[in-house]
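Complex shown without one protein chain; remaining protein chains in place.
In this document, chain identifiers A and B correspond to the written order of the chains, with residue numbering beginning at 1 in each.
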Amino acid sequence: MNWYNIVFYLFALIVLVSAAGVVFSRKMMYAAFSLLFTFFGVAGLYVLLNADFIAVTQIMVYIGGILILIIFGVMLTSKFTDLEIKSGTTGTVQYVLAGISTIIVAAALIIMYLNVDWVQNPVPELESTVKPIGILLMTKYFLAFQVAAILLLLAFIGAAKIARRK
Amino acid sequence: MTNELTLYLIIGAILFSLGVFGIITRKNAIMVLMSMELILNSANINFIAFAKYGGMNLEGHIAAMFVIILAAAEVAVALAIVLNIYHNFRHVNIDEISKMKE
Partner (left out) sequence: MSHDLLLKISVVILFLPLLSFLIIVFNQKRLGKAAGIIGTSILGIDLVLAAIVAFNKFVVYPNEAIIQWKFHWFSLGNRTIDLGLGVDNLAAMMLIVVTLISFLVHLFSTEYMSEDKRFPRFFSYLGIFTFSMLGIVLANNLLNMYIFWELVGLSSYLLIGFWYEKDSASNASKKAFITNRVGDLGFFAGIMIAFFTFNTFMFDEIFSQIRSGVLPFESGTILTAMGILLFAGAIGKSAQFPLHVWLPDAMEGPTPVSALIHAATMVAAGVYLTAKIFPVFTADALTFVAYTGAFTAFMAATIGITQNDFKRVLAYSTVSQLGFMVMSLGVGAYTYGFFHLVTHAWFKACLFLASGSVIHAMHHAMHKLHDHHSDPQDIRNMGGLRKTMPKTYLTFLFATIAISGVPLTSGFLSKDGILAGTLAFGNLSGHWLIPAMAFISAGMTAFYMFRLTIVSFFGDFKTEIASKTHENNTQIVLPLVVLAILSLWVFYSFNPIDASSGWFAKAFKPVETVVPAEYQFDFMMPYHDAHATESTEVSHGSHSYLNKFEEELHHQHYTAMFLSLAIAGFGILLSFIFYYYKKVDPDKVANSIKPLYLLSYNKWYIDEIYQKTFIGGTILLTKLMFWIDTYIIDGAVNGVAFIWRIFGTFVGKFDNGVVDGLVNLSGGVVGFSGSIVRKLQTGRVQTYLLLSIIGVILLLWWLF
């Protein structure tokens, strides 16, 4: 049990518990705040996986952008009579069936993972990934990068157009 | 104990299943969106795990980055649609919006 493992299990716990919080919580604000912890925990896992750039991007985009948007969405689409904004579920039968099938899916995946003999490549040396990612984006993935930029622009325009009242 | 790669993959699998469960069971469209983000994150964990242990290296990081970009675009558009639905129906419970039936 070294420090690496302790930190790993800590983050794993945060991720799983808060994800469960997102899914099972009745109150939408609680769910949103649990989602914050999930994103944060995932970012921590990224750091453990030597992905510094992605970890920072995760925090900035997910927590700084997407989560804020979602919270705005919660606020805007609820009647503000009480602060306890609740979200119901889609019915007991569906709830039970969904539980059973997702447990089966999870179990199947985990069993499969445990039985596969993964090809293990030597772990690359620890170094900053920012510069090589930047180089890759400007060379090999240049087109994809530009397309993504255009996509974001279109999403902006499209969102503004859709959300506007007629 | 199993190796580290498998541990990450198992976390991804559980996160994925929780996300699917959320999408199926929650009424509110925004909750569905949040569950979707969980699924995307589980995919990203897999990418980064393979990047470190599976030899994907930076390719995995790039893939994860594009997933994040797409997630941002998706949330923006989806929330716009949800707001529009709210204007029309005064609620966002997608199980009651069953116009698709016709």
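Going forward, contacts are C-beta pairs under 8 Å (C-beta built on N, C-alpha and C of every residue); 3 or more make two chains touch, one makes a residue touch a chain.
Only a predicted model underlies this, so the values are computations on that prediction, with no experimental measurement involved.
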Among the displayed chains, the hidden one touches A, B
Which residue from B:Glu59, B:Glu74 or B:Asp95 sits in contact with the chain not drawn here?
B:Asp95
If I consider the whole complex, including the chain that's not displayed, which of A:Gln58, A:Thr102 or A:Thr129 touches that chain?
A:Thr102
Which one touches the absent chain: B:Leu5, B:Val20, B:Met34 or B:Val92?
B:Val20
Absent-chain interface residues of subunit A come out as 90, 94, 97-98, 101-102, 104-105, 108
Name every residue on subunit B in touch with the hidden partner chain.
20, 23-25, 32, 94-95, 98-102
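Here is the rule we use: only the chains that are shown with their structure count from here on.
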Centroid spacing, where centroids are CA-atom means, of subunit A and subunit B in whole angstrom:
6
Please give the residue numbers of subunit B that touch subunit A in the complex, ascending.
2-11, 13-22, 24-31, 33-35, 37-38, 41, 44-45, 48-49, 51-55, 57-58, 61-62, 64-66, 68-77, 79-84, 86-87, 91-93, 95
Touching residues of subunit A toward subunit B in the complex: what are they?
8, 12, 15-16, 19-20, 22-23, 28, 31-32, 35, 38-39, 42, 45-46, 49-51, 53-54, 57-58, 61-62, 65-66, 69-70, 72-74, 76-77, 87-91, 94-95, 98-99, 102-103, 105-106, 109-110, 113-114, 118-121, 123-124, 129, 132-133, 136-137, 141, 144, 148, 151-152, 155-156, 158-163, 165
